[in-house]
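A single protein chain has been omitted; all remaining protein chains appear in their positions.
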Amino acid sequence: MHTEHTIETPHQRQNRHKAMEAISVINALKEDFKFPIQSMGYFYDLFETVYCRHEPLHEGKVKIGTMCIQIPSEIIYALDGVPIRLCNGFYTDDEIGSDLLPQKSCPLVKATVGWFASDNFSDKPDITFSPTTCDQKTKAGAIIESFGHTVIDVGFPRTKESEESHHYWRESVKSFAVKLSKFQGKKLTRSNLESAIKKIGYAQSLYHKLTEFRKNKAVPILGVDMFLVTNAFFFDKIDEWIGAVEKLVAELEQRASAGVNVAGKASPRIVYTGSPPIFPNYKIPLIIEQSDAVIVADETCSSNRMFNDMVAVDEWNLYDMIDSVSDKYLKACTCPIFTQNDDRIRRIIQLVRSYSGDGVIYQAFAGCQVYEMEQRSVLAAMEREGIPILYIESDYSPSQHGQLTTRVEAFVESLKNRKRMKK
Amino acid sequence: MTKNKFSLRRSVNNMNLVRFRFWFQIVAFVLIVYGGYIGLDLGNKLPTFACVFNGEGTGGKCYVGELQHDLKHPLEGFVGFAGYAFLISLGMFMVWFWALNKGWCGFVCPLGTMQDWLTMVREKSKIRYSEYSWANRGKIKSIKYILLILLLLLPVMIANSVFGLPKLPNGLSMPFCDICPGRMMIPAFTGHFNQFYIDFSSKTDLVMTTLGMIIVGLFLVGSFVKKRFFCYFCPMAALQYVFSKPALLKLYKDGAKCTRCGDCYRACDMDILEIADDVTSKNLVTEDCTLCLKCVAACPEEGCLEANFMGATIFESTKEGFILRMAMDQRGEKHAH
Partner (left out) sequence: MRIFTFKMQTAMILVLMSISLFADNLLWLDEIKKKSCCKGADQESGIKEFVIKKGTLQENKKEHDCKNAVIYIRDMDRVVTEHNVSGGKISFTPEYKGGYRLYFEQKSVHEGVLYVNLSSLRVYNKEGNISQSLLKEIRGKTNDSHYDHEPLSQLSFELVMEKPIKKHHINCCLYSGDIAPFRVYYKGDIQKEIPLRVSMESGWSNVVQPDQEGLVSFEIPRNSYAETEKDKKHSEKMIVEASYDVNESGVYDGGQYRSVHYVMTLPLSFAPSPLEYESRTLGFATAIGVMLVFSLGLYYNRRRKRKTPKEIYFDEE
């Protein structure tokens, strides 16, 4: 029973605000679209549990915080840890972080820093590994450490073509493995790494099955739902995630054979790229799909980039497995922090081709310098290829909603016209 | 997921290439090394190391040996029969070679198979492989061409005085065979260890046979620690590459589908960088490629790499195949490997 006289603590207030942010997105996902998917219920409940009720998921387990996708979760699982990816999408935390970081910083980094500053976790990481990817994340590590958290930097090269980078990154991953193994008091062995690689590989193979359905003419799943599924992988218990996705695959199979289409017949198919939509910051994806378009594929580090490339091992011995794991996180990565990024452009084009996309929407967080800087080259490449593209700059604040909706709707309309003209 | 569930193409693309290649290599090894005992005779123009010194066991003969033999004639002889014989041999070599392209190296060559066996022993004993640095990898590429030129030139210089130089001693009549580890290793499989010797009859023989012994020692240790150690230096590979363009079997790459994830490069025994980094070329049979197709098996992108025979795809990379080969298709905690 609530009593009238209780004064809300800052944490309670923060949690209430976050719950409000979370529930509005969950409700939108649940209710705003036709043909809801039953097995998505697991994910809606999961996000409600974690972000509305703030219940811990991994009690009694050692939680390993990761600041970016480059920290190999295979090694964390092999060493009995639970990886928690700390990329944050809450405006509430973004506002807290704003006081600690420069004005024009990336909202994702601000939100993560804000989260640590408030020290208000349902599953608090026992140790955090921070790969030196973009400037802001690199520097954020030190700031977080100053709040009294254990943060360990993992050196990450910013070119991927050179031999030196390969060696540097392989050594970095090895030393990460050593530090974690000392922290955990457990050795990394051939058998525990092999089963971790294969378990994550299986999870990735399920993601590939999901995306396969999105190639169909009748798209059986919304892009926002897909973002939620992949987002859940940031913190969920892996076995339960696998079970839920298996069910989802089975349901999508039925829907695909029944020809269920979550979008309209003429809805333009969108390939989404740029700064990662992280729950509950599904602002742009929601606007897109509420404007009668459907996201069929994406090129973001919160979704596709996290799952697309699996570890490929040639010799199933520890020496080769560690190198394979390292290579996966460097070579296949299309992060804009790299000096050259033709791979990302080719990837977007390939996604448009294989998912029969009608256009590309490129979102960059205001303050995410690398995505902002890559905008020109991607736009030029799309123009060369004759692929319509919309570039949007946004942040976590709810204020620009109207203006963004107008722009997205206009773009979707033009895509529809283009489609009609083609016919 | 509109694919036919039980199509032949699908099962080929899903095959366990490592196992297929292991057995294919054993069959080819038996035919080449022991084929002679069952009356197999594939002729003496094979584009692979079917060793002449293997006596009755050999199921055919290596063209590099024949080539050195064909060239040891006085120049005026090339106007007549020797010239025709040379051209016919070269033609037949090309015909054989075009059928499999460099697949002769990756699937047939007994010396290559031996190296793969040594690699398997190393893998089983959990000893890490060695790699060349990229710079050294680039430097040693030219050695095979130097060896090829020498093996073409020396026999001619025995029979002729080239540029007024004195004729070379007869001990150099098979210069490459003298230093080829196949001469020692292949007959050893039919129980003949008599090719391990040092010949003191002349200075040339002494030098060449000693070199041969040194190289066979390097071969055994080298291919234990480095996958396909010898293939980097193989003049047969150089000779083959000269004629590789019109071959029927090809390794094609669709650069648009490539994410440059480097899985193919990881799998490549010859550490060929182009296979991962080249997104513009279609034909990826490079000079050191052995067409072992491990890269195709390791590629997770749908249809990015493919083995193509006369325009027909016979084996291509698929996501499903990749997942099966990496044993990532099941939830199971433990995987037998």
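The letters A and B name the chains in turn, as written, and every chain counts its residues from 1.
To be clear about the criterion, a contact is a pair of C-beta atoms (placed from the backbone, for glycine too) under 8 Å apart; a residue touches a chain by one contact, two chains touch by 3 or more.
Keep in mind the model is a prediction, meaning the values are calculated, not measured.
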Checklist outcome for this item: From A:12, A:38, A:146 or A:191, the answer for touching the chain not displayed is A:191
Checklist entry - Just one of B:9, B:192 or B:331 touches the chain that is missing; which is it? => result B:192
Checklist entry - Which listed residue (B:42, B:207, B:248 or B:314) would be found touching the missing chain in the intact complex? => result B:42
Next on the checklist: Using the touch definition from the top, which of B:92, B:273 or B:324 touches the missing chain?
Outcome noted: B:92
Checklist entry - For chain A, which residues lie in contact with the unshown chain of the complex? => result 171, 174-175, 177-178, 181-182, 187-192, 317-319, 322
Item to check | Residue ranges of chain B at the interface with the undisplayed chain | outcome: 36, 41-45, 53, 55-56, 58-61, 66, 77, 80-82, 84-85, 88-89, 91-92, 126, 128, 130, 184, 192-202, 209-210, 213-214, 216-218, 220-222, 225
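We adopt the following convention: only the chains that are shown with their structure count from here on.
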Next on the checklist: Distance between chain A and chain B based on Cα centroids, please, to the nearest Å.
Outcome noted: 45
Checklist entry - Any idea which chain B residues touch chain A in the complex? => result 1, 123, 126, 128-129, 133-134, 255-263, 266-267, 276-277, 279, 294, 298, 300, 302, 319, 322-323, 326-335, 337
Checklist entry - Okay, in this complex, where on chain A does chain B touch? => result 161, 163, 191, 194-195, 198-199, 201-202, 204-205, 208-209, 212-213, 242, 246, 253, 256, 308-320, 323-324, 327-328, 331-332, 334, 343, 346-347, 349-350, 353-354
